[in-house]
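Have a look at this one before I ask anything.
Heads up, one of the protein chains got dropped from this complex, but the rest are sitting where they should.
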Amino acid sequence: MVIVMRNGATQEEIDSVVDRIQGVGLTAHLSQGVERAIIGVIGHGGDVRMVVDAVEAMPGVENLVPVTKPFKLSSREFHEQNSVVIVNGVEIGGDEVVVIGGPCSVESREQTLETAHAVRAAGGKLLRGGAYKPRTSPYSFRGMGVRGLEILAEAREATGLGIVTEVMSVAELPAVVEYADMLQIGTRNMQNYNLLEAVGKCPLPVLLKRGMSSTVEEWLLSAEYVMAQGNKKVVLCERGIRTFDTSARNTFDIVAIPLAKRLSHLPVIGDPSQATGNASLVHAAGLGAVGAGADGLIVEVHPDPARALSDAAQQLTFAQFEQLMTTVRAVAAAVGRGA
Amino acid sequence: MVIVMRNGATQEEIDSVVDRIQGVGLTAHLSQGVERAIIGVIGHGGDVRMVVDAVEAMPGVENLVPVTKPFKLSSREFHEQNSVVIVNGVEIGGDEVVVIGGPCSVESREQTLETAHAVRAAGGKLLRGGAYKPRTSPYSFRGMGVRGLEILAEAREATGLGIVTEVMSVAELPAVVEYADMLQIGTRNMQNYNLLEAVGKCPLPVLLKRGMSSTVEEWLLSAEYVMAQGNKKVVLCERGIRTFDTSARNTFDIVAIPLAKRLSHLPVIGDPSQATGNASLVHAAGLGAVGAGADGLIVEVHPDPARALSDAAQQLTFAQFEQLMTTVRAVAAAVGRGA
Amino acid sequence: MVIVMRNGATQEEIDSVVDRIQGVGLTAHLSQGVERAIIGVIGHGGDVRMVVDAVEAMPGVENLVPVTKPFKLSSREFHEQNSVVIVNGVEIGGDEVVVIGGPCSVESREQTLETAHAVRAAGGKLLRGGAYKPRTSPYSFRGMGVRGLEILAEAREATGLGIVTEVMSVAELPAVVEYADMLQIGTRNMQNYNLLEAVGKCPLPVLLKRGMSSTVEEWLLSAEYVMAQGNKKVVLCERGIRTFDTSARNTFDIVAIPLAKRLSHLPVIGDPSQATGNASLVHAAGLGAVGAGADGLIVEVHPDPARALSDAAQQLTFAQFEQLMTTVRAVAAAVGRGA
Partner (left out) sequence: MVIVMRNGATQEEIDSVVDRIQGVGLTAHLSQGVERAIIGVIGHGGDVRMVVDAVEAMPGVENLVPVTKPFKLSSREFHEQNSVVIVNGVEIGGDEVVVIGGPCSVESREQTLETAHAVRAAGGKLLRGGAYKPRTSPYSFRGMGVRGLEILAEAREATGLGIVTEVMSVAELPAVVEYADMLQIGTRNMQNYNLLEAVGKCPLPVLLKRGMSSTVEEWLLSAEYVMAQGNKKVVLCERGIRTFDTSARNTFDIVAIPLAKRLSHLPVIGDPSQATGNASLVHAAGLGAVGAGADGLIVEVHPDPARALSDAAQQLTFAQFEQLMTTVRAVAAAVGRGA
């Protein structure tokens, strides 16, 4: 932490800040510049953070500049090697680019099983599908609930593909844990701390989507909420951010992928379906993410997108998914990965 | 709903869309332009929405243009008069501009009581204070919990000021309901649908903060989640949005206040403390919101901001709060309101 | 400038950075933290900036934290008192809140004169009107050019109101200078450095609109471009920024007004017409800006907005403008200003 004092801060103000820092057991290191004094705070990350609340409103303080990153368990500094998270026997974050495919929502037994078989045939390694759906309007279709989970389990039985499905609340967690192989935390819940801590106490791996207006740092702090409860099996997922440009549904921030991988040891995948909201852009967006170093993709697939009950515009047909898989494999090989 | 077909859509594609619309019992009205066909869907709001999922991915469809607003109970079209929400005898949305003051977090009995007396003396009508605090980092101070609620209740006893306090999860709701006069839903939980429905079943009024990257329309849809469960006592709160400019903590979107009031009958207040994150800007931001037509303000006040355990930089001293109240009254009068 | 070294930077890397700083004649001040070394650079603002280019890509450097603001002539530190800019005898930045009114574009002699009289009658102090119009599409109406300037001059003759009009290129500057009392630089040209330097050599005051995606700091650096050429008569104008929310045309960032006034001594006004793009929101936005401390407003007024050739939706009628002026005076008085 570096504390920048105001131009014209009095000696007394400077001394008070130094005293406060020393009062919490840390070392203060004063540099008197021509226009301003700067105070470096020396100590370990966690301790230094406590200083912020202590000094930020003191007279004469202009601003505080964090030097140490605020996350720890999720940080690359704490854990140098890439982490590999295993979901139903599939490694995420290893050599291969892993593709998770499936419908936006579980709508019926037939739709889900048919899709699971198609995903598997095309080379997908895990099955996605929503049983509980977060919807902006309370009047939209909100998922089949437990019946949807049962259908997903049947699809796993039939195809061997592990199940990735969203959990939206602590109340639903026991049911979801019973059926799922990986718990998805959606973009709107990235800072639902209560839910993060609850999945942090579960044995299942967690797919943590980035909040649509969250910085990379906030995303890693949310991973920290999960990991601090003991669950280290977190996979990050970039799914597009909200910006001024609404030509596509979101802006797919592919550079967040290498950035998160530099700051953190956790695997990072991309979601080109949510990012673009448009099937005709999923191909380009997905290949862009793999080119940028994603450890995997999560892609929406439906037997008949035009009749889907949610997000119809962004789901791929089976043929489109197969074609995507072929090119994903080629691009993955080009950047030195399998798929 | 207006459906815009692609330039070059075939007659067959156009006919299929018309058939689908008529198949769900609505009327389709075709306009054949020089370059494109446009299909108007005629029916009531709710029904028309179901059409979106049905047609958006059909071949030949370029895009869908909503004509009717997707919210209903919260909309001005549904309920023409301004709603007034009463909290502990105080009217929000009536003639007077109501100021809610208090500390960011309840830190101690003394701090809270002292602040409550100062808020009341300066003309504040309700007391705010956080017992459960959402924090970006799991390692920050996260509130006193039930003990904090007890302290708030004691402050109400001592001053008569009703209590506004945040609830972050369904699990905490029973405890909060026992003590609070108004339930605050924070910006990170604006789309925590589970929590919205739970407070929708409570008898207490709800202060619904706008999500930091939510549109006005999404905000009203979140109000809809609460109201659809039976609780009509919702007050909206603009608290700053996230933009490219980080000079202040957030960008205070004061025009969202008249916009929300035009689209909805619900009262709308502003939070200049969260919006700016900086005590020296709270005055200007608060007066700006009142000038723009806010029904009230929620403002952070602390006996000694420099020693606050959270958000130290943005809390006002008692003297600053008193000064703000004086000018708020003058500006409120200038725009034809009491305070 | 503070240089934060990487965790694990070698002694050699640290020494190289220190050497480079000393090599350009500045003092380096090393703080060795537990995890990282921090190097403070001591010297005057301008010199320190040259260090950035010198060290930012050196091995071992994590990031650079500016301490001194990069603007000088426009900064409050350089010039403590508020500057007052005089336009045709009217003081901007003094005690009174100054309102500039007039049509978006000059469309005809009648429209402009009629509007000028109405602006004056309602208490407006200067006349705005575009003779050269920046338009997103090359196929839109782009202004009357020199004929428009002549009409504005005639309106000044008739009403005594000074003329504020936009200049879009160096080529048009001589013509505009011949007629105008104040040169407006539009939002799209805020970083047209060539144009900024050209108006910096003119004797006329400059109204510098904020770029729609510019930070407050960049805005002041653009003022610096003008002032560095000798023209100190710059008035800043907040006109809305571009964000994810498109409910109004832009997001009116009223907190930028007190922020700019704190960092700079220059007057700051607000443009509620461009900010909202909607006549029915101009009233609330304008009063919000005055509440937040604006030194003035610039407002679009038209005899018959529904027949305007540009920005029809955002121009006020004469009656709406008169009503706005009445309330502006009341709010200005409430915050201790005349109008």
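Per-chain numbering from 1; labels A, B and C assigned in written order.
The working rule: a contact is a pair of C-beta atoms (placed from the backbone, for glycine too) under 8 Å apart; a residue touches a chain by one contact, two chains touch by 3 or more.
Values in this document were obtained by computation on a predicted structure and should not be read as measured data.
*Asks:* For the chain left off this view, which of C:Met212, C:Val235 or C:Ala339 is in contact with it?
*Replies:* Checking the options C:Met212, C:Val235 or C:Ala339, the one contacting the hidden chain is C:Met212.
*Asks:* Among A:Val216, A:Val235, A:Leu266 or A:Ala308, choose the residue that contacts the chain missing from this document, as touch is defined above.
*Replies:* Reading the full complex, the residue touching the unseen chain is A:Val216.
*Asks:* When the complex is taken as a whole, what residues of chain C touch the one chain not shown?
*Replies:* 46, 49, 53-54, 56-59, 70-71, 134-141, 168-171, 188-189, 191-195, 197, 212-213, 218, 221, 224-225, 228, 242, 279, 305-310, 312-313, 315
*Asks:* Which residue numbers on chain A touch the omitted chain?
*Replies:* 213, 215-217, 241, 243-248, 251-259, 262, 275-276, 280-281, 284-285, 287-293, 327, 330-331, 333-335
*Asks:* Which residue numbers on chain B touch the omitted chain?
*Replies:* 2, 4, 7, 29, 31-36, 38, 40, 42-45, 65, 67-68, 77, 213, 242-244, 246
Just so we're on the same page, only the chains that are shown with their structure count from here on.
*Asks:* Would you mind checking which chain's mean C-alpha position lies nearest the centre of all protein C-alpha atoms?
*Replies:* Central by C-alpha mean position: chain B.
*Asks:* Greatest Cα-centroid separation from chain C: which chain?
*Replies:* In terms of C-alpha centroids, the chain at the greatest distance from chain C is A.
*Asks:* Roughly how far is chain A from chain C, going centre to centre by Cα mean, in whole Å?
*Replies:* One centre to the other, that is 38 Å.
*Asks:* Could you work out how far the Cα centre of chain A sits from that of chain B, in whole Å?
*Replies:* 26
*Asks:* Of all the residues in chain B, which ones touch at least 2 other chains?
*Replies:* Answer for chain B, listing residues that touch two or more other chains: 213.
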